[in-house]
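Okay, here's the structure, questions in a sec.
All protein chains of the complex are present and in place, except for one that has been dropped.
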Amino acid sequence: MIIILKDNPEEKQLENLIAWLKSMNLDIHFSQGKNTTILGLIGDTSAVDIDLINALDIVETVKRVQEPYKNVNRKFHPQDTIVDVAGAKIGGGNFQIIAGPCSVESREQVCQIAKDVKKAGAHLYRGGAFKPRTSPYAFQGMRSEGINLLLEAKKESGLPIVTEVMDLSHLPLFEDVDVIQVGARNMQNFELLKELGHLDKPILLKRGLSSTLQELLMSAEYIMAGGNENVILCERGIRTFETATRNTLDLAAVPLLKTMTHLPIVVDPSHATGIAHLVKPMAMAAAAAGADGLMIEVHNDPPHALCDGAQSLTPEAFTDVVEAVNAILPHAYKG
Amino acid sequence: MIIILKDNPEEKQLENLIAWLKSMNLDIHFSQGKNTTILGLIGDTSAVDIDLINALDIVETVKRVQEPYKNVNRKFHPQDTIVDVAGAKIGGGNFQIIAGPCSVESREQVCQIAKDVKKAGAHLYRGGAFKPRTSPYAFQGMRSEGINLLLEAKKESGLPIVTEVMDLSHLPLFEDVDVIQVGARNMQNFELLKELGHLDKPILLKRGLSSTLQELLMSAEYIMAGGNENVILCERGIRTFETATRNTLDLAAVPLLKTMTHLPIVVDPSHATGIAHLVKPMAMAAAAAGADGLMIEVHNDPPHALCDGAQSLTPEAFTDVVEAVNAILPHAYKG
Amino acid sequence: MIIILKDNPEEKQLENLIAWLKSMNLDIHFSQGKNTTILGLIGDTSAVDIDLINALDIVETVKRVQEPYKNVNRKFHPQDTIVDVAGAKIGGGNFQIIAGPCSVESREQVCQIAKDVKKAGAHLYRGGAFKPRTSPYAFQGMRSEGINLLLEAKKESGLPIVTEVMDLSHLPLFEDVDVIQVGARNMQNFELLKELGHLDKPILLKRGLSSTLQELLMSAEYIMAGGNENVILCERGIRTFETATRNTLDLAAVPLLKTMTHLPIVVDPSHATGIAHLVKPMAMAAAAAGADGLMIEVHNDPPHALCDGAQSLTPEAFTDVVEAVNAILPHAYKG
Partner (left out) sequence: MIIILKDNPEEKQLENLIAWLKSMNLDIHFSQGKNTTILGLIGDTSAVDIDLINALDIVETVKRVQEPYKNVNRKFHPQDTIVDVAGAKIGGGNFQIIAGPCSVESREQVCQIAKDVKKAGAHLYRGGAFKPRTSPYAFQGMRSEGINLLLEAKKESGLPIVTEVMDLSHLPLFEDVDVIQVGARNMQNFELLKELGHLDKPILLKRGLSSTLQELLMSAEYIMAGGNENVILCERGIRTFETATRNTLDLAAVPLLKTMTHLPIVVDPSHATGIAHLVKPMAMAAAAAGADGLMIEVHNDPPHALCDGAQSLTPEAFTDVVEAVNAILPHAYKG
């Protein structure tokens, strides 16, 4: 970490700063220019609060040279992490499609779609049991019963299950789930992340709506710091001024994250765009850009044909997406 | 709610849509123009998923006429809500300043600052026991011990206590806390909000970094739907492209929220700007714009004089802010 | 256009509104619900100021049903527009790569790179003669002399030339240029757009840093309204809170624009990301998503090897990008 001081820093404050830095076991390398004093901090600066230093009266600016993350950092783990979900490998050249309905609604629905998406080529099955809903009056999901139905679908289809946790008190219900998803709204629910760090189950961590890539990696670091190395990152769109799509899918995040971290990265074009006909081109673009997988909403309960136009595809449309993605994959960016 | 259909909507889909709307006990009012068919939904539409409808193939666009919130809606509760915190009233013309350190660090620190801010004119005392930190390696707060120290400071100073909860499993520790704060990162932690709805303690709900005003109100609605009517909203800056300040303080939110809701609104200029010398002018501007209170970080542990330049003020600087705000208040916007 | 009125609208205001709407030759279709009055406007609403209506006291909300753009609207021109630049066709299934240096620096540089990119597979040559620079002290481009050098490079290489105009007073200098580029900062320079509408030369219109897709189309509409139908749109990243890349490339804009307009769309991964190693994966993703072309910065002046790491690629790296894109193209999204 490099601290650039203002001209003529107040001496007492400078002494305080240096004493405080030394109390964190950092060595300090002074560089005195004509108008500028630079402090180079040597040692482990990952616990140093850069905002605090930046706000000091005597400090002009601070820059990290070291990244504040260690376990997720590709510098220290050059090899791609491969997360193995009941035999379905993600990362390190292994591409997987996770598909399924937004919400679990009934046994029949959840088992039928599982069969459909398996046939179309998905290797993991997703479905929402606990649903984060903006309105307290909206359907909040089938909750524990929904998890049971997902496990039945798993038994019938053989597909491993991905589903979202909304609170750490619910974790016992997730014992037989294969991948626990942390939703965008919980990306910085640090108490939850800490608990997930003590599991040995794969975690799918979605980027928050307004989270930087560094913040996403810091949240993954929370999980890995607890000992759980099976983290899958998920780019699912960020909130911007543009309202033509629900969010703005930040696809450049995929190759950029690859240089920052060894963790696999999947892309969710369904939530990112919120528009069914954009799922296919964005799935194809994500594959081309080097993503390690996709997460796609598929829905086919015929009495709810209603949903045809939504971000959810029918199994037929999903089959078409899988084929289009498979045609891209051999030519995709490899880094 | 108004649904505008595309030209020549596919009939089967239209039937499905209508059947589904009727299943939610809504009456439908048809209006057939030359090129445009409009459905007007009559009844309680607060549970209707507008995104879902918007995404249907046959739908051109949907607009809510009714707001999706009820309990927080000023239309149904024209009178200002006044939240009473151990005698300190907030809202309905009552203005309060909440002040205190970012983190609880020691008994001496927390009790000293309490005395200082009381003398300067604060009526509520804030301090962080549980700290949401981006890095797992950063100080995570004194946690339950920190709450105990805050309660001692309360005993010594007589000031009611405001402190942040990070997980619903910690709630039992907050029994003697006067106001429970929900931080920006937890604004959409719906399981937590539900639990807080069952308490009768005031809740200070901070706007999320990328949350719209409507989303803030929907989160307040979660709390009120559970029966807890003591909700204080807090504007604390949103994330934008501008990095000169930590966040962008959205002061127009104050008078705009006043037209949407009867709940009191306080402003946190410390977190919003992250720059100490901006706290005073933004506190003054918030008062002028009609805010019901302020939340300001104050720090005075002398061995940490280090923090002088940060978003935290010294008690002396805080006294100056209180005086400047008090001079504005008699002339402030009243709506 | 649909106008939804508030309950019990003030009558005099309603009369004024109706009179004003009728003065614009619009027919009004009334629909009176229990609590809601809806006005449906029939006729050409493209000149109606939706912001103005939205802000009226008596209006709850307004929604366009018709888009405010006509000439660029795919509804009225279902066939893809194909822009022909001296034989290089863009759009309607024709994909082109525009490449060249950021700035024109010397005759030798500009002619050498032209040969290099032609060999690598580019069909149009770009280079900046007039440079929009944030700082008045930075190099402002070679200006008219730069255009002359580009024309020499055209003569030598046979590649048509794309270069940016910064002010309408410079237009006479662009007579022999093949495509006039409007930069992001000038996307809403309406006086310039009007002038370009009177030319019959292809215009490459870049999306503004904070422009919505609808605003981009409205700017294209300015050009087409003047009679010039040769407009190529360019997605080049938008400004968001994320600073890890220079801008956020909004690739979903490509397939979404295709449903809104018949105009061709190219993608500029160089400016969007500002990071050289992201140009290749983002070029591949853009091709996969159905873009009609790419715009890529290439630089090879050896004494300036300095630029190796910037957003500019060397001709060797560019050749690699072209090959990777060509491998994607046969499998790309076709709509």
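As written, the chains take the letters A, B and C, and residue 1 is the first residue of each chain.
Here is the rule we use: contacts are C-beta pairs under 8 Å (C-beta built on N, C-alpha and C of every residue); 3 or more make two chains touch, one makes a residue touch a chain.
Everything numeric here is computed off the predicted structure, so don't read it as measured data.
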**Message:** Among B:161, B:179, B:284 or B:322, exactly one should touch the missing chain; which is it?
**Reply:** B:284
**Item:** Selected from B:16, B:210 or B:230 as touching the chain missing from the view
**Value:** B:210
**Message:** Applying the definition given at the start, please give the residues of chain B touching the unseen chain.
**Reply:** 210, 212-214, 238, 240-245, 248-256, 259, 272-273, 275, 277-278, 280-282, 284-290, 324, 327-328, 331-333
**Asked** Please identify, in ascending order, the residues of chain C that touch the omitted chain?
**Response** 12-13, 16-17, 20, 46-47, 49, 51-52, 55-59, 68, 132-140, 166-170, 185-186, 188-194, 209-210, 215, 218, 221-222, 225, 239, 246, 274-276, 303-311
**Request:** With the missing chain put back, which residues of chain A would touch it? List them for me.
**Result:** 2, 4, 29, 31, 33-36, 38, 40, 42, 60-61, 63, 65, 210, 239-241, 243
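Throughout what follows, only the chains that are shown with their structure count from here on.
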**Request:** To the nearest 5 degrees, please report the angle of the rotation taking chain B's Cα atoms onto chain C.
**Result:** 180
**Fill in**
Per the C-alpha centroid definition, the whole-Å distance linking chain B and chain C comes out as 39
**Request:** Please compute the C-alpha centroid of chain A, do the same for chain B, then give the distance between them in whole Å.
**Result:** 26
**Complete:** Among all residues of chain C, those touching at least two other chains are 210, 240-241, 243
